[in-house]
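Removed from the display is one protein chain of the complex; every other protein chain stays in position.
Showing chain A:
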Amino acid sequence: AERASLAGVQHVVLVLSGKGGVGKSTLCSQLALALRGAGKRVGILDVDLCGPSIPRMLRAQDSAVHQCDSGWLPVLVGQDQPIALMSIGFLLERPDDAVVWRGPKKNALIKQFINDVAWGELDFLIVDTPPGTSDEHISTVEALRPFQLLGAVLVTTPQ
């Protein structure tokens, strides 16, 4: 049987907040960079389909996703022990294109991001989410259930 694509991932960490603009994506990028600096193999899955911030934050906004036999290849950032990234940002024809999708289409892509991306062997997969508690969050948690979901980090600001 084919190896499920998150099977080689040791820990999955979800970064959540009810609120927008509090620094979820910022934390995800910095956390990934710090873990990689500590010698870990890291990936970031960006499931914010309307406002994907991860590509720019890792300076990968001009990268494209390629396919292989086991599915999509994540975008690799950095030379030494690169960080593996997946985001809808890499799939847009133009960066300013609005992704105007209703729930079912968003859910289908999230499932693909989890099951059809060849993530490989990773110590940590960090999942960046959009604000709210809706389709993306429900679908992500459901699709991650079979895997090593360590838990969620919640981000806020003081007010």
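By definition in this document, contacts are C-beta pairs under 8 Å (C-beta built on N, C-alpha and C of every residue); 3 or more make two chains touch, one makes a residue touch a chain; residues count from 1.
The rule is simple: contacts and distances are computed from a predicted model.
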Item to check | Among "Calcineurin B homologous protein 3", "Probable cytosolic iron-sulfur protein assembly protein CIAO1 homolog", "NUBP1 factor" or "Defective in cullin neddylation protein", the UniProt name of the subunit that does not appear here | outcome: "NUBP1 factor"
Checklist entry - Which listed residue, A:20, A:78 or A:146, touches the chain dropped from view? => result A:20
Item to check | Residue numbers in chain A that touch the chain omitted from display | outcome: 18-22, 25, 50-51, 53, 56-57, 95-104, 106, 130-135, 137-138, 157, 159
